[in-house]
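Every protein chain but one is kept in place in this view of the complex.
And now, chain A:
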Amino acid sequence: MNRLVTVAEMTLRELTRRRGVLLLLLLMPLTFWLIRRDSYVGQSVRALLLGISWAVSTAALFATSAARELEPRLRLAGYRPHHLYIGRMLGLWGLGLVISVPFFLLTVIDANNLRYGGIAVAMLCCVAVAAPFGMLIGALLPRELEGTLLLLTVVAMQMLLDPADAATKLTPFWSSREIGTWAVDHTDDGYLTRGLLHGLVVTVLLIVTVAGVFAVRLRQRRHLHHVPIA
């Protein structure tokens, strides 16, 4: 447990010290909100949710890429792969929650007639999905630039796809869009249920995939045999 907490703590410390990057990441959701603010609050909320997803997944990508060289030696220092990826994920979820609070307050103050509980749940879905999603991309792509471009593509696709298109359900952040619709347009509870289910399934799938990738990358190689000291 101490190992998990230590990795989570160090992840948070590292990310909060990247102030310039954090500010730029926060700028995107804020800009999304402001651009659509005067026309249609529903689009504004959906764009804000997508912006939060972008911010958290990009932070996850940076954290994972930065730890690429450090993790093998931490493995030798006594960490198991799950200490490293779960600890990092915990830190990223914590950061995502902290990022979400001011944006949630923004919706409460700046927009009327919303189901605010739904907005909060949608933000939680964004954070839950974005952390493992960014980590997965960071683990698969060795360079930050490639990962950022891929994230940008996913977010742009999520934004531009027709909501009626069945393919949108295959995008990682569909859950927040569905719950956002429930919260903004006061639709039936089916939207909330579908969104929650999608968010849960995608989060679990991403965590399992991240676990698999880390287990392979930080595996004990077959040629190396450890024997105890007599």
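Rule of thumb we're sticking to: contacts are C-beta pairs under 8 Å (C-beta built on N, C-alpha and C of every residue); 3 or more make two chains touch, one makes a residue touch a chain; residues count from 1.
Quick note on the criterion: contacts and distances are computed from a predicted model.
Participant: Just go with whichever of "ArsA family ATPase", "ABC transporter domain-containing protein", "Anti-sigma factor" or "Cell shape-determining protein MreC" UniProt uses as the name of the absent chain.
Facilitator: The chain we cannot see is, by its UniProt record, "ABC transporter domain-containing protein".
Participant: Considering the whole complex, which of A:A67, A:I86, A:L196 or A:V213 touches the chain not shown?
Facilitator: A:A67
Participant: Touching the absent chain in the whole complex: find that residue among A:L23, A:L145 or A:I229.
Facilitator: Answering carefully, the residue with contact to the hidden chain is A:I229.
Participant: Where does chain A touch the missing chain, residue by residue?
Facilitator: Counting over the whole complex, chain A touches the hidden chain at residues 2-3, 6-7, 10, 13-15, 17-18, 66-67, 69-70, 72-74, 76-79, 220-230.
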